[in-house]
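What you see is the complex with one protein chain gone and the rest in place.
Let's look at chain A:
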């Protein structure tokens, strides 16, 4: 049976949620409203004049094949980052969960990369894969592979995915480990006594019981891949080569702050807002149903 705590009266609950509402209004509703308003105009960078164009900015964007391609790039990038970072984190968490001795050391070491800011992570990976002085590039050269993410779009995508997923593994690892440890040992032991092997136990008991954590991480990681990977992309590829790593949020930046085209940039923010809204609805309406709490 669900337990509900109810407050009497109207003012106390209002007062309690007020800080959150104020923060949301100031940092979300106001800027989002501004973006929607600005997306209807083509302003000059200095704000000296504005021209009303209605939905002209949106028409311009959707008619641009590079902008449409950016959707695909974003989808590929987000899926890869999410799958790679969650997959590796889950694998490591399962291993760390089985450890009896020294698990503290492993955990601490695995959490470290989370403290590295995305831009710094980008620079670290860039150094390793630098086409001239990179250590990894050099070893690849020894193996006969000519690494050049400056010209090769696939390699560039691979590099930004790895660099973005790397720091994220720590975060996911923490949640997976906590999730694994909260699964009652008795259930697993009972299955073991019934003769279920590790893989069977994982597939039929552990993974389903872990699904609330997995679902939470899925939402958080996709949002991460959409918005917070900017630093990595900016430092490693600047969206290139040939826009093969220009994800939607990077394009908002480059049109707004490199091109000074604030109308297009605002329209892109609105589109991004809608996409994330839709994604969240889909996740909570369809995927959450499959989650066992």
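Note that contacts are C-beta pairs under 8 Å (C-beta built on N, C-alpha and C of every residue); 3 or more make two chains touch, one makes a residue touch a chain; residues count from 1.
Basically, contacts and distances are computed from a predicted model.
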Original post:
Out of "Quinol oxidase subunit 2", "sn-glycerol-3-phosphate-binding periplasmic protein UgpB", "Putative luciferase-like monooxygenase, FMN-dependent, CE1758 family" or "Indolepyruvate ferredoxin oxidoreductase", what name does the UniProt record list for the absent chain?
Top reply: "sn-glycerol-3-phosphate-binding periplasmic protein UgpB"
Subject >> Candidates A:13, A:31, A:45 or A:277 - the one touching the absent chain >> reply: A:45
**OP:** With the full complex in mind, choose from A:151, A:178 or A:281 the residue touching the hidden chain.
**Re:** A:151
Subject >> chain A residues touching the omitted chain (full complex) >> reply: 42-48, 51, 53, 60, 64, 66, 131-133, 150-152, 238-243, 254-255, 257-261, 263-264
